[in-house]
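As you look at this complex, bear in mind that one protein chain is not there, while each of the others sits in place.
Moving on to chain A:
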Amino acid sequence: MSQKTKVIEKEEVVIRFSGDSGDGMQLTGTQFSDTSALFGNDVATFPDYPAEIRAPQGTVGGVSGFQLHFGQMEVNTPGDFADVLVAMNPAALKANLKWVKPSGTIIVNEDSFTDKNLEKAGYDSNPLDDENLSDYNLIKARVTSLTKECLKDTELDQKSILRSKNMFTLGMVYWMFDRPLEHTEEFIEKKFKKYPLVVEGNKMVLRAGYNFARTIEALPYNFSVAPAKIKKGIYRNVTGNKATAWGLIAVAEKAGLELFCGSYPITPATEILQELAARKDLGVKTFQAEDEIAGICTSIGASFAGNFAVTTTSGPGLALKTEAAGLAVMTELPLVIVNVQRGGPSTGLPTKTEQSDLMQAIHGRSGECPMPVIAASTPSNCFEYAYSAGKIALEHMTPVILLTDGFIANGAEPWRIPKMADLSPIEVPFAKEGDNYQPYARDTEKLARKWAVPGTKGLEHRIGGLEKMDITGTVSYVPENHQVMTDIRSERIRRVANFIPDVPVKGNDDAEVLVVGWGGTYGHLTTAVRELQAEGKSIALAHFHYIFPLPKNTKEVLQRHKKVIVCELNEGQFAEYLRAGFQDVKFNQYNKLQGLPFTVLELKERFNQLLEEK
């Protein structure tokens, strides 16, 4: 498409689009990643936006960012540092400069570097005149004026003209990476179908940006990133939250049940409720409750009444659901509780990621109150683990906690679309009309009781939060019975371990260092370990998805390596949990609490240090 002097092949590239909340950076980033995915690259993305919807314009607090990483090999993270930063205003430059690689490219909208905006961003002088940026390939483009110039002969109003300036920068970046414009053009046509003027305007600006970059030779060379070697199949992009919602719907369809979700909006879990609410066509019932307590309680009611019931939340909401979660354990009703973790405690960092609800998930209830805890680790495998959570809940008649986090919930990646026929079957232990029903009689394998759905003739029975007599289910205060029931509640959750896969280990059995992780840190851990292995280092990774109970091979895996290091975005909750279970293993730790994911760089540094230790 373009004639450039020099072509540089790159394995992978990281681009960060940033600007004011209203600058359309999320859309710009999504367009670039979709186009790259269509081109055949592997892609991972992460949006980073302020907690305030309308944070003060032009300030660092109001900067909205979108980072994407694409490559011709497997891409597992949105990347630590950017090859290209797009900064639509001084605040965006200020907030993001530290994330640009040395000698990376920075595209700024020069028009926005006014005295007023510089002041709002907290700059004393204009950084564009500064020596500090001389190490970068700085491209100053008058994006606002050029956009206005491009559209001056159209009948578009000033506001619409200004709004389309993100297309100019997108056009520029498309040229730099030799990407076709068709996908975005089609997208514009679809999105603004009702406003032909806007369609035309946006397309003109997109092309103007593209041609501008060519004219000024924005780069002395052309980057090219070849398509990745990806498994054959039909793909789509998916965020973790969408994949979670879809995984839950898939459970209901597979089990032949209706899906009910009682929930209360909370960042970063809200999109799951929204996605489910949009799926009335698949019969999904969503109930936006008055609070998280009602969210889980309506779901427990729905479960009692025979629906596949779920409730979705984030940390503070999980705290509110605590008492009712105990009721679900006591009544042994199937239920999936999704907790999309965010920075805590209290309101904490609502839009930022963390893994600090692990102990709350495992232990945070009154009484001896075990329930399975499992964790997804990438945006797309939220589908798989939501499915697994639902299958365990229904087949074992128990509430299950599914942990995800803000990073994978909002992050997106291409996903090879599964076929419903390929998903494992779900067998629900219903009691049937004519059964001699006893609420707490159990099967011998899973120790699951039977589910007698109201409306079924002859199975009338009462359940509740009071301790129940073994088998018959009548209220019982008999001391020995409480021991028996406590033991059963514990044992039946332990037996879930008989139905889950072993934890896989990437690397050799005799690797000196075993990296242990769980949940959403997978991308960074796997990249760091893979890169060190490529350098010949003796290192392996065991990444856990099944937290409670742990996979059966856990002990063997932990014991066979000389050094074990547990990495997590909290103060060491998983490490502490493993210590309690495996007292003869010495666990090193790497932890971070900044509301941010790990960087591959810092992980490699830490692992190298551990490898060198005697």
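Quick notes
We adopt the following convention: contacts are C-beta pairs under 8 Å (C-beta built on N, C-alpha and C of every residue); 3 or more make two chains touch, one makes a residue touch a chain; residues count from 1.
The definition used in the following text is that contacts and distances are computed from a predicted model.
Of the candidates "Iron-containing redox enzyme family protein", "2-oxoacid:ferredoxin oxidoreductase subunit beta", "Cell division ATP-binding protein FtsE" or "Lipid-transfer protein", the chain left out of this view carries the UniProt protein name "2-oxoacid:ferredoxin oxidoreductase subunit beta". Within the full complex, the residue among A:68, A:205, A:309 or A:503 touching the omitted chain is A:309.
Between the chain not shown and the residues A:258, A:470 or A:576, the one that touches is A:258. The hidden chain makes contact, of the residues A:193, A:280 or A:432, with A:280. Checked against the full complex, the candidates A:237, A:314, A:381 or A:438 give a single residue touching the omitted chain, namely A:237. Residue-level contact of chain A with the missing chain is found at 34, 37-38, 40, 230-237, 246, 249-250, 253, 258, 260, 262, 279-283, 285, 287, 289-291, 293-294, 297-307, 309, 323-324, 326-327, 331, 416-420, 453-466, 474-475.
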